[in-house]
Each structure stands twice: as structure tokens, then as C-alpha cells.
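Have a look at the structure below before the remarks.
Only one protein chain is missing; all other protein chains are in place.
Here is subunit A:
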Amino acid sequence: MPQVRIIAKNFMDMVASLPAMKLDRLYANPFICQAILRSLPPLAKKYVLEMLYIDGPVSAKMLEEWVLADGSSKHRIALDRLIQLRIFTETVDRKKETSYRLNPTFQINLRKHLIDREVLPREPMPSNIVARLPSLEELEAYALGQWECFLLQLINSTQAEKLTNFSSSMMKVFQRGLLSQREKEASRLTESGFQFLLMDTNAQLWYIIREYISNSEERDIDPADLISFLLELSFHITGEAYNMNTLTEIQRHMIKDLADLGLIKLQQGRKESWFIPTKLATNLSVSLTDSSSRKQGFVVVETNFRLYAYSSSKLHCEILRLFSRIEYQLPNLFVGAITKESLYNAFENGITAEQIISFLQQNAHPRVAERIPSVPENVADQIRLWESDLNRVEMTPAHLYDEFPSRDVFEAACDFAREWCGLLWEDSKKMRMVVKAEIHMHMREFLRGQK
């Protein structure tokens, strides 16, 4: 199962895992060089800038002298990262001395960028051609609406109003790991699916984009093309219109998918058509380094287990429905109750009490967020108690040993089982013991040897 939580920060690891050939091709694009430079750890950034105008290799010894002794661990991390991303190439000469030099393509492109600010392959379109452009607020609302619609479809909700243009096979790829897909059974959110819903938008976006890229080879698209276009997109200006005819065939194909995700808005004029990047797109390379600002909360939980959610978002309702019982719903307010039965449903789906409580805490309405705790203690405790009520009986496959010939053999067997961390229970009076089933074979051999 994919580890959803760590994926969000892993985009550069994915870049690093590209084969050397493709990585070199990526560095031919100056915008990628810049995006990569931004994502580096501070020390690595410094090394790159310092070596930008050095053409020959720099010996490892000299590089080490640049840092104080206590910075050596950071130094190692920076070097590893640079080598991993093939920004540094390592050479060992005849005297067994290591030296590094910057990747020449990367170096040339960054230098160019410093001297004559590299321009994007496309300019914003002049406003007299373009019809009325959406305002920034409209654009953001559009992006979030589009993203929510995609998420609703992703979790197979019946609430989704319109469907995106993703093929069902593509959707399946996104759902992998988030929904359990058993035959003859309605798919359900898995544990990581629930965690996915709880992540902030940027982290979710990265997860989806990652799946999109790693699946691209099956669709005969080069992942390097995708990555370079996505990074390039993040250097466009939000809210400006860019002409569609500046795009290549592959990019034009991609841009439809990106519009479905809410990364860009497509518009058509009388003759020309253009795309407008939204905040989601321009934040792509920013989100590598810092996460977005916290969204405003909307949930109020009362001590009587009532839950009020001031939100018009259907997605929020879907999430709350996972663990609460809906009482009534107004256009901008969802009222539910946290009941034992509704929680049991959630627990059956692999959602834990801690996840529910932390969701309620993180999304607390500003009016209650200042209170400590923001979720009433009795509610949080009861949720935990109901969860532990489900785990009252613990069963372990085991073997019971009795009729030991002597106390010595019994005690030796107990010690042996303890060494393997397999002793569940012992009764030294009656000389009986229970041992985990995994080590039965070892026990049998041990007891044979005792005879």
C-alpha cells in the first residue's frame, strides 16, 4: 500500500529516480534548472551558486574546507542530493582523489538565466484579443470547484454533479490505494484514502500528479515531458491568458487533463483559444518547499455529541458522513451526531479514533479553535472508548505445551520461548505453557534436543 503521507514531499525524489539520459534532457530546460535549484537544501544551493562560474572540477577536499567541522553532516546531505539529482558529477582521478563538477547543461542554463532573464516559450496574450478574463477570485473559486468535483468523483460519491473527462481506467489508477477494489462489492475508502482526504489541497494535488506521471509510460507519454511541462507551468503568471497554439501536441493533450484538475482554465475566443493558469498550477513548484497556509476550519463539536459544520462543500459533507450520522442539511450547514453506530461504520472501514479526533481538531471552527481542547474532552474520550470496546478480545494462534517430564525441561523451554519473544503464558505449578504458533517449529526442535 502506498504511504500517502510521505509522498507529498517526494516529487524531487521522483525526478532523481529518472534515468540519467532523461535527467540530462530535463536540464536542457532552463525553468527546470531553476525549479530544481529552488528545491535544494540551503547548503546545496550555495554550492551550486559558488561553482556556477568554475569550469573545471573542484576537489572534494577543497569542498570540505568550505564548511565548519560541525556542519559536516549537512555537507554530506547536500552532496548526496546533488549527486542524486546528477547536478554534480563525481570523478575519481589516478591518485584516488575525488572531485566534483557541475553538470555542464545545468551550469550553462543557469548562467544564461542570470545574464539574460530567460523568457517563457509563450507570452501572455494582449488583452485586446482576449475576451473578458476571470478575476483572481473567480479563478480561485473555479480551481477549487474543479478540484472538489474531481475529488468527489475520485471517492465514487453519488454527489458529484458533473463528471470529469478522465477515462475510467485513469480514474482507477488514481483510486489505487485510496479505495479498496474488491469484486462484487462497492468500493470503500481505505485507511490511506481517509488520510488522503484529510491532507491539504497541495499535498493531495502532488499525490494525484505523482500517480499521473508514474502512469504516463503506460499511455506512451514520456514522464520527462510531463515533469518539464508541469514545472514550466508553475512559472506562468496566474490569471494571464496564454495562447494554445504555443503548445506541442503532447502538451495540448495534457492540458485537458490539467483543466479537469483545476490547474488551468480553458477559454475560447472567436478565433483563438487560450489557457489561464490558476493558483493551483503556479503553486506547484512552491509547494515543494513550504506548505500552503492553513485553511479556515468549519466544524463545531458540542458536548452532547452534536456536530455542526458550516460549509457548503459537498466534499466536507462526504467526509463527515464517514463517521457521523446526518441529522439535517441546509445549504451552508451540516448538522450531524456522533453516535456509536456511525463510529462503528467508520472503524470497520479502517479509520481510527485518533484520525477522527485529529480531523475534528484541525478543522475546528474559528469560534471554538481558541478553546482548549477544541473538541470537548468527553466526546474525544468516548470516541476512543468506543474504539477500544471493539478490541476487547485478543486472539493469537498458539500451541499449548504440557506433560513436561521434569521442571528443568519446563524452565529451559520457558526461557527458550522468552528468547524468541513468543511466550504468551506459563503456569509453573502445573507445568503448562502457551507459545505463539510462529515459533512452534523452533520449540519442537528445542524439545527434541532436550531429550
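As a convention for this text, a contact is a pair of C-beta atoms (placed from the backbone, for glycine too) under 8 Å apart; a residue touches a chain by one contact, two chains touch by 3 or more; residues count from 1.
Simple rule for what comes next: contacts and distances are computed from a predicted model.
Comparing "Ribosomal RNA-processing protein 7 homolog A", "General transcription and DNA repair factor IIH subunit TFB5", "Cell cycle checkpoint protein RAD17" or "WD40 repeat-like protein" against the UniProt entry of the hidden chain yields the protein name "General transcription and DNA repair factor IIH subunit TFB5".
Among the residues A:Phe275, A:Phe359 or A:Phe404, only A:Phe404 touches the chain that is left out of the figure.
By the touch rule set out above, subunit A reaches the unshown chain at residues 339-341, 392-405, 409, 413, 424-425, 427, 432, 434, 437, 440, 443-444, 447.
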